[in-house]
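The complex appears here minus one protein chain, its other protein chains still in place.
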């Protein structure tokens, strides 16, 4: 997707992104509070929903892959996501022995 | 707070330092006033956005901090020379090893590297400045005032004393009552923000501002290492930012992150500190690898061997650097699974590092070697660094680490990698690029004296420490009893430290001597260099290149010299050059950071808020600023080019 100047007349992408975000928010809420699934499954599903919703923001609203630096920007965000996983999961794993 | 608590009192050493500081300040003010240099100082240096001048200021600060950290080191060695010494008491010793470590890593190694990269990287990629020159000035001043804040703790309020790692609970309110560790948290925070902005600035510069034809795989190796270092800075420094903020919250606002009660977890500090701390080690070592690559290739007069393998190994080291942090605290007790995993990732780092060592050796092989000072540092680096690396692999074995941990074996190991890696590289880079910075060459004869004194002194000082560690001497002990058998090796180590100190003095004399009598570099290319920085005049005109050079291969300038006999500029190709305007705002905003930080250290919140308001004011003024820089007309460029090249 290039950053070209001709523009659609109606913001379809934004509306679809917004509706999907709402669906994912309420779905996560339902899974967490009313689904009765086991705890590990709940955590897995709501984290997955969050990741999908974050990607929606990045691609539908923020246009991370547009412009001549699109690949660098996308790579930058993917790598930062990798670092985030390392820091969060790593810290929890390392500190597990005192939890 | 009473005034007697505000100023540090009680030690003759401190009073002597107070007097020295006051006299130095009076001296500086007198000289500036007498020679009418205030305006020059403001116009040429304090408000500059020129990457070369900013780089020079970084290096001046780094050399001053090397002096301060070195004096700390010599005081420690004096105290440890003989058993039961009474030279320093335990508290003073704690403060000195804390400031030594913090200053050497954050206020000496970092600015030295960042200074060299400021001067060299835009020149190497054929750019006129960095991507964000204003931000670059702000980065420098934040570093400067962070370092200043850290250093005044010495005479105002008291120095931090919990080690450069500042482990909790020792560094918390329960065990450290004074303001020393507040200084640590706030000063590192301020300079850390500057470093993060430098990382972003240079990453964008290297990605987007390379000369036409310079693809990523044609970049000079130093630029490659800086590119990857920037990535490390960008993802590691925010972790430090958070860790220090949490420390500040704990110490100043009474939160419970790392406390001993109410669920606080002191060990979490170690975890966060080293998530930043390990990449930090690579932030200072990767650029060093880059410097050695440039120097070795130039003085072996050959293209760097295994360019692609070099790039791959830098990327590999950077990747691994984020997944090894636990090896700094194997003994914390995280269990066999965690320790084994981090043990393996740590040992894996030896592989890309080994690749690099072989590449340097193969670059030297069959080269026409010129033994300049810069080359001597690079040649000495290889065996010394390998000693540090191999003992690092020993430490990486989690089970064995329970023996080595926090002993002098560890002290010897990290000094072997950090001095033989980073400090040797800084000296190599300083001698190599000195003519580019100042237009004259550092005297080679004095340079070699520095090299031999420092290099021999370094080995005499630190090699015995491996054995002291194996004999049971632990880190951070301020004295030891007679009859342990440690005395002879400690005496030897102190002799080595003194030799290093003499080497440093020779270097300082060399800077003075060469400024007066040193050989002037009229060619811009004193070493028969290979990369684009040597295509400019020494020192370069502030716009660097009158026209943007076109790159055809790796070692762009070497290719130009072979094909066209050099970098030629036709006067009819000149066009007006756009340059950014100077600004005083980075300077005064950083003063505001300093004031706010000082208020936070002493919990004088009114002062902290006043400082913060000025920071906000600076941001608002910047937002509304409408200054797009200025153009240098062609006639002016012609005049400057002739003036710069008149010796050639």
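Letters are used for the chains, namely A and B, taken in the order the chains are written, and counting of residues starts over at 1 for each.
Methods note: a contact is a pair of C-beta atoms (placed from the backbone, for glycine too) under 8 Å apart; a residue touches a chain by one contact, two chains touch by 3 or more.
Here is the rule we go by: contacts and distances are computed from a predicted model.
Trainee: Leaving aside the chains you can see, what is the UniProt protein name of the one that's missing? Options: "Glycerol operon regulatory protein", "ABC transporter permease", "Deferrochelatase" or "Quinol oxidase subunit 3".
Mentor: "Quinol oxidase subunit 3"
Trainee: The chain left out here touches which displayed chains?
Mentor: A, B
Trainee: Can you say which of B:8, B:243 or B:644 touches the chain missing from this structure?
Mentor: Answering carefully, the residue with contact to the hidden chain is B:243.
Trainee: Which chain A residues would touch the chain omitted from the figure, given the whole complex?
Mentor: Residues 3-5, 7, 9, 11, 14, 17-18, 21-22, 25, 28-29, 32-33, 39, 42-43, 46-47, 49-50, 53-54, 57-58, 60-62, 64, 67-69, 72-73, 76-77, 79-81, 83-84, 87-88, 90-92, 95, 99 of chain A touch the chain that is not shown.
Trainee: Could I get the residues of chain B that touch the absent chain, sorted low to high?
Mentor: Interface residues of chain B facing the absent chain: 127-129, 131-133, 196, 199-201, 203-204, 207-209, 234-239, 241-243, 245-246, 249, 253-257, 259, 261-265, 268, 271-272, 275, 548, 575, 577-580, 620, 623-624, 629.
Rule of thumb we're sticking to: only the chains that are shown with their structure count from here on.
Trainee: Find the geometric centre of each of chain A and chain B from their Cα atoms only, then give the gap between the two centres in Å, rounded to an integer.
Mentor: 37
Trainee: Which bits of chain B are touching chain A when the two form their complex?
Mentor: It is residues 207-208, 231, 235, 239, 265, 267-268, 271-272, 275, 322-323, 325-326, 333-335, 338 of chain B that touch chain A.
Trainee: State the interface residues of chain A toward chain B in the complex, per the touch definition above.
Mentor: Per the stated touch rule, the residues are 69, 72, 79-80, 83, 86-87, 90-91, 93-98.
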